[in-house]
Structure formats: structure tokens, C-alpha cells
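Right, one structure below, let's go through it.
Complex shown without one protein chain; remaining protein chains in place.
Think of it as A, B, C and D in the order they're written, each chain with its own count starting at 1.
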Amino acid sequence: MIVATLALLLALPPLIWAAAMFDRIGTGRGAIVMGPIRNGAALMLRPNTETEAPDRLNRLLAPGWYLALALVGLSVVPLAPGIVATDLSTGLVLWGACEALTVVVVFLHGWSPNAPLPLIGAYRYVAIGLPAMLLSMFVLIGAALPAESLSVVEVVEAQRGLWNVVRQPLGLPLFMALGLAITLRGPFDYADGAELAGGTSAEESGPALALWQFARASMLVAFSAMAAAAFLGGHLGPVLPGPVWLLLKTLAVMAATVAAGRFFARMPPARMLTFLWVVLLPLSFVSLALVGVEVLE
Amino acid sequence: MTLLSALARRAEIPVFAVIGTRGLGLAESLRRRPGLRLVDSPRHARVLLVAGAVDGAQKQALERLHAQLPAPRGTVWWQAEPLFARGEVVTGDDPMPAIRAAASADDPDQRPDVPPHPWQGIGPHGHGGRGMMGGNPYGRPMAMTADDIRDGLALDAYSARFGPFLPMLPPGLALDLTLQGDVIVSADVASAPFEQGPQGDAPDLCAARMLRLMGIGPIAARARGALLALPQGSGMRRRLAAWLRGEQVSETPDPLPAALPGLEWAEAVLWLASFPPSRLRAACMERHAA
Amino acid sequence: MTQIAMPIVVTLLAVVFAVAMQRIGPQTGATWPQRAPFLGGGQPETHAWQRFHVRYYPMTLLFIAFEMEMMFMYPWAVVYVETGLTALAEMGMFLGILSVGILYGWREGVFRWQ
Amino acid sequence: MTDALFLALSALAIWSGWRVFRVDSMVRASFQLMVSFIAVGLIAVLLAAPYIGIATIFMMAVEMMVMALFMVMFMMNPAGLNPMVMVHQHRFSVAAGSLAFAGLSAAVLLSDLPVRPVPEGAEVVRDLGHELLGPSMLIFETAGVTLLATMIGAVVLSAHSGRYGASDAGSRPPGLTPGGAPAGRKPEGGGGHHHHHHGGH
Partner (left out) sequence: MTLVSVLIVAAALIGIGLYGALSQQSFVMLMMGLELMLNGAILAVIGFWAFSLGGAPEGQLLAIIVMAVMAVEMAVGFALVVAVYRKRQADMTESLKTMRH
């Protein structure tokens, strides 16, 4: 338990660095490896900005909560057989709780500066974040069916014969929609989009902004590790040791998520809301029904 | 600290670009330049770059923006007449040396340090407010209820001047908007967009501006998914498709005070970006003349 | 106890880390113009905090009723394989009933901005 | 260790429950209540109910998010920029609250509670699943119907724009006689007056 936690805390900074590098590829500005670190250092040396009558406490804590949720979500992912930081028999539900609280934290981040653009971003995000979370719950339950358990450890073990991505081909893409939503990117980035000049972080500067980006990247890592565990067999794989497999799969999901975020355009929120409820949610029902029938055979 | 400073020395300079007359092309040319990064909010910036001439009427707005960059901050005037005596002036094509110089400058404040309304010491707790909604708590009054145009729930209306240098609006356009939630309830043009010349109407530049608001690049847009993401029936799809094919668009929008109310923020911003700057300017000027 | 020890510990770690990092930078007092909300040079008349018109409020009500089904689905998933077809049929019925609610909401336009 | 954690979480649950009615900002009030729920959820995990505990956190995070949206929407001065007190019958309420606490505590302390702890290693989630699909199947399906009724009721009450346009536009009860004036209370405003006048003659 303690070993796993330490391993996670050690692995997180390099993975966050990798996430920042993925974000830089294709922007045409070079310095892919060192750029994120330098920019982060420069931000740390800038001052925080005050706003008029902000909610100081929530503004100070929001990046920390976001980071905490990423860490708690990450802690239910087993690194190798028997090595997991939080061995909870309802790990999938805990992950779901982290998703739900992410919506709360992003809302608080946008609410606390008392400024119009962050406020609009916060409210739009809640509209999209809530149904997106529903979606992920259905596909994760689909992953739990063959394991007959809500423990992520069991979910991974149940994939020894067949990975869930084969059993439930719709699951991973639908889960990635949630990944895009909770990591505030691409088509689901209703909180921090360009049409709000940075949305919930439009009023942040210096360390507060750097930490928000840091937490956002760690949420990407947590989401990718969870996706790897639930759909790609986690630490299972031939020849290489388990943690290495998990690392490779996590990096693959991270790259795919970043690419998906660049590829799909952001719709106006009302359109996206209808799309989520009327197209994606029924799709997740279908995905669950298919895996249900498949498991019984 | 020294490690951080060493790393930070070679970081990209975050620049907030204020776009003036014929400045759109200038600012776009910087977007992929190594060594700097154009940011969407002055809070994220180190340097304020004024690209293209800015009307003297916008001096106060520019000073307010200047104040919103966290200190220390620097200013660069690129092919622009300085409106206040700070920062570097560049007349040529390459602002990079000046931006680098500005990145180590420390401009003093332009605006006086006074709250928007006097409030200190007023009210039972000295917070400037009275009763439940009254007074100017912390220097500003609270929003009041007003009728809504959509669903009949009369909640608070937020009135403010948006622009003229808001990055998602066409440069120079200042709108007096009243919002309920994120829906525009009423709109008025306070100042028309700046003249951008024929360069501002270039299809690739216009398409890039619009796609940036949708969070994708031009390569992803070729897959036509970008068009499906736009609302139907507003002509946005048609205009973006034309730009992506490399054709000019010459539609003139309806007058903004009539067209904007009832639109959601995201729709309104995309709708404004779906017109070439020259046509938008024409639509706003007509109204001013009338 | 051991199950929730690590989540609590990492939460505390993350929050302390984030607060400490925000405190090490230069702490300067901001002037009033600097603190004004960013509106591209424009100014607001009032505070941004207001009775915010949440345009999607019927959707949130539909959502909290629908989300309740999750509470039943998790235990269902655990015993699904043992119970077999009965479980499939029962949950099919349950979700079917709730889907009627979504369909109804859609036809009433609750997913649009009110 | 478990006892210390229990005490800390209990203190957190009660303190944040109390703060709900003491903070000025409605957003803070909602999320204080959420913190109280999270503390109770964690206590439930300590009490060997890992599913109910974590699911409480999950559900309440969402519900309190919605709560915050509505609080801000309908409360005057939602951010508490002007400090405010909006209470009535304050003394009576304090007395009632204390009395409830004292009464319940006394009942707990005085009664002889049976002791049958959860057996070690019991698979509580599996039991719950069997219960849901077996003996309590009817409860489960009834919950489905109740939730459907809630959804429809909430939409009918709250939504303004329906399939046929605004919900309060042009709706008038039928007349008591064919072609007569609409029955029931007269709507306020000019239209109602007109009909009243017409019906009077």
C-alpha cells in the first residue's frame, strides 16, 4: 500500500511532464521537451493576481482539490498484482466520486474570482460535466460485469483472458469523452475554452495558473491510467513486468486523448448537451447491453 | 529559486496582443513564432503588445488592460503610435527584440489606484453595502433583476462593456451587452471594429480565427466535423466552408443590436467570427452613421 | 480504515502542496484597476456574482432523478453473472422506465438552453 | 487509529453541518453541506459499508452541485457580498433543534441496543445485489417508477418552453358553457378583464 503510493507519487511528475509534451507537439513552437518546464518555472516567478472581492479560500484551494482528486483517482489503479495504493472493494465507485467532485472543483474555480468570463465557464462546464459523468458510469459498469466486482483490482484480473476493449468496443471511446471533459480539453472544454479567453482560469496568473495546469495534467494521467486498467488490461501483458505495461498503456491512452481533443470541434454548449443525452447516453446503454449479453453466453 | 530563475530565463514570453488598425495580420504572423506565446488573457501575459494603430478614443480601455497585466509588465508598440509614454516602439517588421526588451521592463501603473465606487467604511461592517442588496459592497453595486427574453424567470441581468480588445471578439469591436446567464439580452455597439484592410479578409486567416474558437486547427477542420459542430441555419457553416475552400466571403451581417440578443455567448462569438472584419465594420459603421 | 487511509493522506498532501506553491511566489498588493475583471478594456457595472440564470436548470432536475439509478446499478453489476437473465431483464425494465423520462424531457426541450 | 479518524470525521460532519446556516455565500453553504455528507460517507466506510459510504459521496457531490446552482439562482445576494441573516422564529428553532438532539441522545443512551455486528469478511455489496434482485425486487422497480414520475413532474413544473411553445401562453381552461367565458380564476391583466366584461353581459 505504502510502496504503491510512493511509486505513484514518484511516477506522477514525469508523466505530467509527458502530458505537457504531448500538448506541445504540433504547435510548431519547438522546445517540446524543455518548453513546459521553462514556462512552468516562469509562471512560478510571477505574482498571483487579486480580483475584486474574490472568494479567497476557494480560489486558493481549487487547484489543490483538483490535484487531490487526480491523486485519489489514480490511487485505485493497481500497478502490479497485489500492489495498489487504495485496495477498496468499491474502487470504481470511488473513481466515480472523483469525477463528480471534479465538476464541483471546476465550478468553484470559476466561481471564486468573481469575474464574468470565469463564471460563464464554470456554469457551462457543469451543464456538460454532469451528463458526461453519467456516460462514464455506464461504461465502467460494463467493465465491472465480467469481473463480478467493483474493485479495480478484480476488473484487471478479469481481463486475463480477454481485454475489455475487445469485449466492449464502444466502452473506451465513450470513456474518453469523459476523459476530455474532466481534463478540460478539446470538444468538452467548456470551462477553459478560447471563446472565454481562458474561462475559469482567465483571471488566474502566476503559481495559481501553473498549479491549475499541473492539476489538469495529473488528471489526464489519472484518467489514462484508469482507462488502461478498465479497458486495456492494466498491468497484464507478456514478457515485460506489469508496471511497465501499465505505463505504456497509460502513455498510449494519454496520446490518444490529446489527439482526440485536437481533432473534434467544440459545439455550442446547448448542442453538446442534447448530443450527450440523446446520442452518447443511449450508445452507452447499448454498450452495456451488449456486454451483458456477451457475459451471459 | 536560482534554479527556477535559470529555467525561466529561456521560457517563452507570454504576450497579450492588442490588435489595432491593420494589426490582425501582424499578430497572426506571431502565432507560430518560437520564443513567444500569444495568450488569451492579460493575466497570463508578461508583455502587452499593441499591434497596429489604436484610436485615441480607446486610450482608457488600453490603460485598463495595461493595468491588468500582473507586475512586472512591459509594453511594445508595433506599428502603432504610443498612447502613453511607456514601452518600446517598433516600426519595422520584427518586434522580437523589442518584446525581449519589454520582458525585462517594469512599467509603473497608468491608472490611478481608486476603486470603481467609494465604499470603504460605509455600511454596518464597513464593506460598503447596505441591507441585503444595497450600496456598493467592495466598490461595486450588485446586479439587479430584469425581465428575461426567453423563459420568463426574471433573474439578475449583468451589464458590461465587452471589448474593444477582447480576444474572441473582432478587434476593436466594443459591445455594451446585457447578459442573463450566458444569453445576450440586449446589445449595443460602442465602437466599430478597426479597419483591417484586404489582408484582414484573407480566407485562411478568417478560418483560423474561427477554428481557434472551436478549439481545433485547420487540419482537423478538413474532416468536415467542424462544420457539423456549428449551429444550423445561421449561415456560419456556409461561410466557414467557403473560407476552408479558400474563397472570400462578402456577406454583411444584420445590425448587431438586432442580431445578437437571444444568442448564447458561444453562438454569438462564433457568429461574429464568421464574418470578414471589413463587412462587420461596414455593418457597424452604417448604424453609427444613421 | 486501511481502505480510506491513502485517499485521505494523498488529499492532504495535494492540498498542502498546492497551497505552499501558491505562497512561495512574490506576494504583491494589487491596485484597483488591476483587480477589475478582465473584459478586454471594458468595464462591468456590477459584481459578476449574481442570481445567475442557469439556462439548463430543467436538465439538472432530470439529471438528479436519473442519476439515482446508479445507486441500484452498482450492486446489480456485482451479482449480474450469478443471477443471469433475471438480472438482465430487471435492469432492462428499470432502465427502460427511466429512458422514458429522458425521451419525455427531450421532447419537452429540456436539453436546450431555456 | 480508527477511533481517532472517526472522531475527526464526526467533528467535521457536525462542524460543516453547522456552518451551512452560518455562512453568507450560498455556494459555500451548499458545499459545506457536501463536506458534511463526505464526512458521513467516510464514516460509513469505517463502519464496513464501503459501497453505501462511497456512493453517498458520489451522489451528494452531484446533488450539492445542483443545489448550489439553484441556491445562486434564487437567493438574493447569493454570494453574501452584504452579510445577511434570513431567519424567522429563531429562538423556537434553536430550542427545537436542541430538544431533538437531547431527546434522541437520551433515547440512544437509555435504550438497550442489540449487538450483532457485521460478520468479518461479509461481502456486503454482493448481499445488497442479491437483495435487490431477489426479495426486494419490487422496491427496486417501484423506485424506477417513482423516479420516472419525479422526472416528469420536475420537467412539467420547471420547464417553460414545451413542444408547443411557452407553457403559460394561451392556456385557458374551457368554459362552463359551450363558447362561454373560461372557468376558474381570471388571469391578471387586460385579457382577463376583457373576458370578464364580455361574460358579464
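Rule of thumb we're sticking to: contacts are C-beta pairs under 8 Å (C-beta built on N, C-alpha and C of every residue); 3 or more make two chains touch, one makes a residue touch a chain.
From a predicted model like this one, the values you see are computed outputs, not experimental measurements.
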In the full complex, displayed partners of the excluded chain: B, C, D
Touching residues on chain D - with respect to the absent chain: 2-3, 6, 10, 13-14, 17-18, 20-21, 26, 29-30, 33, 36-37, 40, 43-44, 46-49, 51-53, 55-56, 59, 63, 66-67, 70-71, 74-75, 86-90, 92-94, 96-98, 100-101, 104-105, 108-109, 113-119, 122, 124, 127-128, 130-132, 136, 139, 143, 146-147, 150-151, 153-158, 160, 168, 185
In chain C, positions touching the absent partner: 57, 60-62, 64-65, 67-68, 71-72
Residues of chain B in contact with the chain not shown: 145, 152-154
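Assume only the chains that are shown with their structure count from here on.
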Per-chain CA centroid nearest to the all-protein CA mean: C
Separation of chain A from chain C, taking each centre as the mean of its C-alpha atoms, in whole Å: 14
Averaged-CA centre spacing for the pair chain D and chain A, given as whole angstrom: 29
Shared-contact residues (touching 2 or more other chains) in chain C: 3-4, 28, 30, 32, 34, 36, 38-40, 44, 47-55, 60, 63, 66-67, 70, 74, 77-80, 82, 102, 105, 112-114
Multi-chain contact residues (two or more partners), chain D: 45, 50-51, 55, 58, 62, 66, 69, 73, 76, 79, 81, 125, 160-161
Chain B-touching residues of chain C, taken from the complex the two chains share: 28, 30-34, 36, 38-55, 113-114
Residues on chain B engaged by chain A in the complex (per definition of touch): 3-5, 7-8, 10-12, 14, 32-34, 37, 39-41, 43-44, 46, 68, 70-71, 137-140, 158, 160, 166-168, 179, 181-182, 211-217, 220-221, 223, 225-226, 228-231, 264-267, 269-270
Chain B contact footprint on chain A (complex, rising order): 26-31, 34-35, 37-39, 41-42, 44-49, 52-53, 116, 120, 123-124, 186-187, 189, 193-198, 201-206, 209, 261-271
